[in-house]
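Here the structure comes first, spelled out in structure tokens, and everything after it is commentary.
Every protein chain of the complex appears in place save one, which is left out.
Moving on, here comes chain A:
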Amino acid sequence: MAPHDLRRPFKRRPISDQQKRRELSLLRQSQNRSDAQQRARNLASSVISLQSSSPDFDPEILSEAVPELDAGSESESSSFDIRQASRLRGPEARKWFARQLMLPEWMIDVPDNLSQDWYVLARPTGKRCFVVSSDGTTVSRVRNGSILHHFPSALPGGARKKGTSGPAQSYSILDCIFHELDQTYYVIDMVCWRGYSLYECTAEFRFFWLQSKLAETGACDPPSFYHKFRFSAVPFYNCNQSGLHSAYTGSLPYVKDGLLFYNKHAHYHTGNTPLVLIWKDERCSQYVIDTDNNGEVPNQQHIVLELQDEGKLVTSDDPPVPFSCLNADFVKQSGLSSGALIRFAIGDGGLNCVDGRFEKADLQYIGVSNRARAFADSYSKIMFQYMARHSPLKIEDLASNISHENQQDKPLEVEMSD
């Protein structure tokens, strides 16, 4: 039995660089694995088939098609999610991202049960955008899908930085408005967080999650090297008298541009939805009435409609609302093709409504719309703009509706107790 060797490492690091490389690789692999799995968990709700992305493809119809996959009607379609989408370039990427935002309808009448079922928040002035953090970088894309900023952020996976908490490479998607003045992204909704989809969660849950999670990441901290822009959650209120008052008159760090109303029970729905509404007046917005390219309010209301086959002109709604028809010869002459977005002015004949539904319009052809545009106007936008010029929906109307709701409740109780 020989004596035992008792040499200890002398002037040496405890871990060799090779071991360090091995460990870093394992770390990267396990993060990538858990990211891949989280991504897969997310697919059910955000799955969209790229193969079907023909020009008139509609995200809503496609997401409804998902259950059919279960039934076995379709098996070969390549599943497509946001991470793959982030690899898209140019027009394809823009097209895809342009379809991902939930777009509010304009408030043309006051919904029932505002105080019970709705939140209200003051919309910050600025560009609405989709902010995606993943793979160590953050990209914001404006409504038409083009990139606004490409930057590092403290959002999960939003910067190439070691030692961030949690699965560093998982991705998140926020629905934001970029406010130029203080260079801040104001977050109005949360779509995915650390790879978990919130698409199928109610607004109530999403807002709660947004308020509790965003701050944890340090995304609300002032800008730093790994965090180029500050994020801030927009305060929201129950849409009762005091909530409406706070949102409408309350002082906020940003310039307001109208009020947004969210139905508490609504899921995140890509495209236009009546469960989120926008309302504006002169007091809470500088942009009540649409301006032209020079920032001037034109004498006549301008609208943009999409040209369909046989000269039909429709809104961007789902289903589209037909507005008028263009003469087939005129279409041919002007070299217009199906899918084109065309700008019109509303003439003195105005819009005629019967029982709150649009009947006919006096449209004057202006020309093909600006190419930056991805969509036609929605029906509600056209109507809201029209009303704003003629008989606007006022804040008092909203308030009185709420107080009316409350009064209605009380007698009802009395009656029932009788």
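Criterion: contacts are C-beta pairs under 8 Å (C-beta built on N, C-alpha and C of every residue); 3 or more make two chains touch, one makes a residue touch a chain; residues count from 1.
Assume contacts and distances are computed from a predicted model.
**Student:** Name the chain not shown, per its UniProt record: "Tax1-binding protein 3", "Importin subunit beta-1", "DNA-directed RNA polymerase subunit" or "Origin of replication complex subunit 5 isoform X1"?
**Tutor:** "Importin subunit beta-1"
**Student:** Among A:E180, A:E216 or A:E310, single out the residue that touches the unshown chain.
**Tutor:** Among A:E180, A:E216 or A:E310, only A:E216 touches the chain that is not shown.
**Student:** Touching the absent chain: which residues on chain A qualify?
**Tutor:** Against the missing chain, chain A presents residues 1, 3-4, 6-8, 10-11, 13, 16-18, 21-22, 24-26, 28-29, 32-33, 36-37, 40-41, 43-44, 47, 66, 69-72, 75, 78-79, 87, 135-137, 150, 160-163, 166-167, 193-194, 196, 200-201, 216, 224-226.
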